[in-house]
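The complex is shown incomplete by one protein chain, all other protein chains being positioned as in the whole.
Note that the chains are named A, B and C in the order they appear, and that numbering of residues resets to 1 at the start of each chain.
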Amino acid sequence: MKAIVKRIGHKGVFLKDIDFMENSGITVKTLYTGVCGTDREIANDMLPFIRAENGDELIIGHEAIGTVEDPGDSYLFKKGDLVVPMVRRPGKCQLCQIGHQDYCIDGDFVEAGIRGKNGFMRERFRENEKFLLKVEDKSIEEIGVLTEPTKNVMKIMETFRFLSSRIPWYCKDSTLSCKNLYIFGTGSEALLISFVFSTLGFNIFLVNRHPISDKIQSIIDSVGANFLDSSTQIYENKLSEYRPDVIIDAVGSSEILRKSVEKINNNGIIILFGTSGQLMEKNQDITGYIVDKNLTIAGSVDGSKENYREAIEFITSNKNRFPFRDLITGIGSPESIDKITKKDRDEIKYIIKW
Amino acid sequence: MKAIVKRIGHKGVFLKDIDFMENSGITVKTLYTGVCGTDREIANDMLPFIRAENGDELIIGHEAIGTVEDPGDSYLFKKGDLVVPMVRRPGKCQLCQIGHQDYCIDGDFVEAGIRGKNGFMRERFRENEKFLLKVEDKSIEEIGVLTEPTKNVMKIMETFRFLSSRIPWYCKDSTLSCKNLYIFGTGSEALLISFVFSTLGFNIFLVNRHPISDKIQSIIDSVGANFLDSSTQIYENKLSEYRPDVIIDAVGSSEILRKSVEKINNNGIIILFGTSGQLMEKNQDITGYIVDKNLTIAGSVDGSKENYREAIEFITSNKNRFPFRDLITGIGSPESIDKITKKDRDEIKYIIKW
Amino acid sequence: MKAIVKRIGHKGVFLKDIDFMENSGITVKTLYTGVCGTDREIANDMLPFIRAENGDELIIGHEAIGTVEDPGDSYLFKKGDLVVPMVRRPGKCQLCQIGHQDYCIDGDFVEAGIRGKNGFMRERFRENEKFLLKVEDKSIEEIGVLTEPTKNVMKIMETFRFLSSRIPWYCKDSTLSCKNLYIFGTGSEALLISFVFSTLGFNIFLVNRHPISDKIQSIIDSVGANFLDSSTQIYENKLSEYRPDVIIDAVGSSEILRKSVEKINNNGIIILFGTSGQLMEKNQDITGYIVDKNLTIAGSVDGSKENYREAIEFITSNKNRFPFRDLITGIGSPESIDKITKKDRDEIKYIIKW
Partner (left out) sequence: MKAIVKRIGHKGVFLKDIDFMENSGITVKTLYTGVCGTDREIANDMLPFIRAENGDELIIGHEAIGTVEDPGDSYLFKKGDLVVPMVRRPGKCQLCQIGHQDYCIDGDFVEAGIRGKNGFMRERFRENEKFLLKVEDKSIEEIGVLTEPTKNVMKIMETFRFLSSRIPWYCKDSTLSCKNLYIFGTGSEALLISFVFSTLGFNIFLVNRHPISDKIQSIIDSVGANFLDSSTQIYENKLSEYRPDVIIDAVGSSEILRKSVEKINNNGIIILFGTSGQLMEKNQDITGYIVDKNLTIAGSVDGSKENYREAIEFITSNKNRFPFRDLITGIGSPESIDKITKKDRDEIKYIIKW
C-alpha cells in the first residue's frame, strides 16, 4: 500500500509502496490525514528530534481519521466505526501511567509520525484499541481530521480553567464578559482556539503582523471575534482601549511574550502553545511585569486522551455553529508530495484524502 | 517626635521633628523598623512611583513592629499589645473588597511609606485596627520586624501550593523529597524563603553569582540547604546532576528566567518575586521551553492580611528552629540616616530601634 | 395585562389583570414561562418562604424567555432581542458582590416569582439589564425556556469539576469512560443533568422507584444512558455490577443519600440538588462510609449569571443533538390555571405561551 515516508537525515519525503508495519491490533483504513507545521519541518529536514520506529525510514503523519476495517479481537470497536488515533504514547513515568503522557516527566514516550513510531500517512494502519477514539457522529468525517489539532486546544482550555482559579478573577457578575482575550496567530490552531474560547463569553481579538485573507476574516467574523494587524496604529490604539486579560500565543515568539507581559492587565493569564522560536526584538526586563502584576504564565503541549475525547465532543456539538469546514482550504491526493513540503498562499489547513 | 522623611523629587532622606499625622485610630509606639531595598531606592531617588500622602513630604518605612500605647475605641486591641502594621491598603476594586489588595486589579491602593500614605519610621503612628496584626508571643519583639518580608514569602508559598496542584506533581511516595528547589538570591528575602520552604521537604539550593559570607553560609547550613556560586563550574555540574523542579527568584533578573526555563525539569514551576530589572545576557528563545515542558510561571507581589498572620504564626512557631536573629546584622538609631542610603558589606538586614 | 398571581397565605393562584409593576428598565414581552415544582408548591400553599414584593400578592413564575420590546436606555440590548431573565438577585454580602448570589452568605437576596420580587408569569415585565441574558440563536425560542432549569445543571457541573479535582480521580487513560454516574430522578431536571453529563463520557444510569413512560425511555436512550427501576431486582444486580462513582440526586431524599454512601465506590462524589425532604427508611450509620471511602458530598442550589450563560451556550450548541423539545410535554395558555396546581400523568415539563 501507499505511504508517505521520510528517510532520516535526507531531504524531503516520498511516496513508497509498503507492507503492513504492525502484526496485530485493529486494522484502520485511513480516510484523511492533515498536514501541519511539524510535517513540513520534517519534510524540510528541520525537526531535530525526528526518530524512525525501525531502520532509517519513518512513515509520517499524525493527524488522521479512518474507519475500522477489521476490529481484530477488540470488543470495543466494530467494522465501520469512525476512529481517530492518538499521537503520543505513554512511557513508564508516573504521569504516563495515569494517562498523562502529555505531561511526561522523563521524555520516555513515542509519537506516531514524529518520533519512534510510524505515522498515519498510509492507506491502512493497525492500532492498539487503547489509542483509538470512536467518533459516533459519522457525518463529521472530513472535519474529524481536525480532532488532533483541536485536542491541543482542549488542553489549553484545561490549562486556562486551572490558571483562572488562582483568584476570583471573573467579572463582578460572575461572567467573563468584561475580559479581553488576545490570540496571537491566525492559522488553523489560532482559529480553533477562537472557536473553543468563544464559548466562554470573552471579547476576543486575533492578532497577526500582516493583513489576512477574506476567508480568514470571515471565519473570525463568524465566531464574533475581531482581527487586529499588529503592524498598524489601530492595533496599538485597541490594545490601549481593550487591555488584554488573557493572551494565548499560537505563534511561538519570545517577542510576543515580552510585549504580552508589558500590556496585559494585573492578574493576567498567558498561555503559550506556539514554538516557532522567534527571538525578542528588544532586550527588556520582563520579570518586573510578571511580579508586579501577579501574572500567571503556562506552557501547554500535546493533550491527553480526555482532550481528544473533548475535541470530538466539541466538533460534534458545534459542527453547524463554527465553520470547521472552511478551515480546510485544500484536499489533495497522497501523490501530491510537494504540498507537504510547502504551504500555499492563503492555505489554512491542507488535508490528504486516502 | 522624630520621623524619617523623604521630600519627593529631592535626593536623600532626613530626620525631622513632626507632629502626629493621623487624628484617630490606635496609637502605636514604634519599636523597630526594618530597612529594605525599596527604602534604599527611595533614599536614592530611584523609585518612580513614590507618592506623598499630603504635600511634598513622605514619612518612609514599611517594615515595623510596635506596641499599642492607646487603643482608642478599639476593643480588639489593648495597651501593651505587640503589633505589626500592614503596608498596602485596599482600594475599591473587587479583589480589594475581599481582602486581596495584593491582587489589586486597578492599582487604586496606597502603601504606607511608599505611595500615598505615611510610613512607620517615626516614634509613634496612629492606625485603623483593620490594618494591625497582634503578635501574641511577646518574646519575638525584635525578629517580629521580619513579619513584613516574611508575609511576601507566605504569598509565594500560597502561589506554590496553587501552581503545584496543576497535575499530580509530587514524588511517587507523595512527598517532595525527590524534588529540587533552587532559590536565586542570598539576601534576607531569599533566606526567609529557604526557611519557609525547608518545611516542605525539598532538596534546596540557594544561588548567587559570587561567594557569600561565612554568616550567610552558616544560616544556609542551619536550614539544611546548599549554596551554589553560579560563577563556578561546580554550579553547572550540580545543575546537571540535580535539575531544578521549582525555581524561586528573589533577584529580579530576566537572565535568571531565561536560564531557568532552559534548565528546569518538565512540569517545572517558576515563581518570580524579585524586581531588580536585570536584562537577559543572551537573546534566546524562551517560549519553546515553556511550551514543551509544560512550565508554569507566576509572579508574586505583596501579600494579604492572611499572609501577615501566617508570617507571625511561622516566626512564632519556628523562632528557636531557624536563625531569624542572625538575619539582623545591624541595629541602629534613627539618627544614622546614612545607613538607609547605603548597604553595608555583608549586611543581611539592618533595622532601626526607635 | 394578564398575570398569574398568588395571594400570600391563601390557597391557589389566579389570573389577574394588572398594570406594569416596574417604573424603569428594559421592557420584555414574555414568550413562554415554564412551570416547575416550586410553582406548584406555591400554588398549593406549601412553600414556607414565599414573600410578596409589595402588599400581599406576588406575581409568580421564574422560568421565562421573552423578547425586548423597548430597551429603554440600555445600549447592550435592542428591540427584538431574545432574552432570559435571572431569578435570584444579589444582596449585600461579599459573595453576592462578586456575582455569587447563588452562594449568598446571609440569605439577603430576592428571587423573582418566589421571594420578595414579582415573577414572569405576566404578559410583560421591566428588567434591569444586569439581570437579562441575550440568546443569540433565535431559533431556540421555545426550548430557551429551559435555560433556567439548565443553569442549575451548569452549577452542578461546576461543583462536579471542583469536587473531582480532590485527587487524580479519572481512569488510567485520563478519561471518565470507566466511571459510572447514577442520576436519581427522571423528571425534567434529571433528564437535563443526563444531557449535560453525557458530554463527559460517563456510563450513565437514571434511577426511579417506578417504571417510566415510553417518552422518557426514548429520551434516556437518545443520550446513550440507561434506566433502572429501583424497585426491581435488576437494579440491585446492576448496582453490584456497575458500582456508582458519582451520584447526582435530583429527588431530595435522605434515603437516597443513605443508600448512596453505602453503595458508592471509594473516593466517590455525591452531589445533592433535590429538596423533596423524604426521610431515611432505615436509621443506619452513614458517617462510617463517608470516612472510610473518602467520599465528597456537596449541595448545589441555584446558579450564577455565568451558569445561565453556560446554559444558553449548551442549549444552542446541542439543540439538534439532545431532545430538548421532547422535554416540553405540554404548552398551555395563561388561562389554564389548574395546570399550575397539578401535574399531568407523564408530564415532563409544562410551559405557558403568553
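Heads up, the rule we're going with is that a residue touches a chain if its C-beta (ideal position, glycine included) is under 8 Å from a C-beta of that chain, and two chains touch if they have at least 3 such contacts.
Treat the numbers as computed from the prediction; the structure is a model and nothing was measured.
Just one of C:V110, C:I212, C:I290 or C:I337 touches the chain that is missing; which is it?
C:I290
Return the single residue from B:I8, B:M46, B:C171 or B:I234 that touches the missing chain.
B:C171
For subunit B, which residues reach the chain that was dropped from this view?
97-100, 130, 161, 168, 170-176, 199, 201, 304-307, 309, 313, 316-318, 320-321
Considering the whole complex, not just the chains shown, which residues of subunit C touch the missing one?
Subunit C touches the missing chain through residues 94-95, 98, 100, 102-107, 159, 162-163, 165-168, 172, 249, 252-254, 256-257, 265-267, 272-275, 277-280, 283-301.
Spell out, residue by residue, where the missing chain touches subunit A.
Missing-chain contacts on subunit A: residues 94, 97-98, 165, 168.
Keep this in mind: only the chains that are shown with their structure count from here on.
Averaged over CA atoms, how far is the centre of subunit A from the centre of subunit B? Could you give it in whole Å?
41
Express in whole angstrom the distance between the two chain centres, defined as the mean CA positions of subunit B and subunit C.
Computed from C-alpha means, the inter-chain centre distance equals 48 Å.
Provide the list of subunit C residues touching at least two other chains, using ranges where the numbers run on.
Those would be 97-98, 168.
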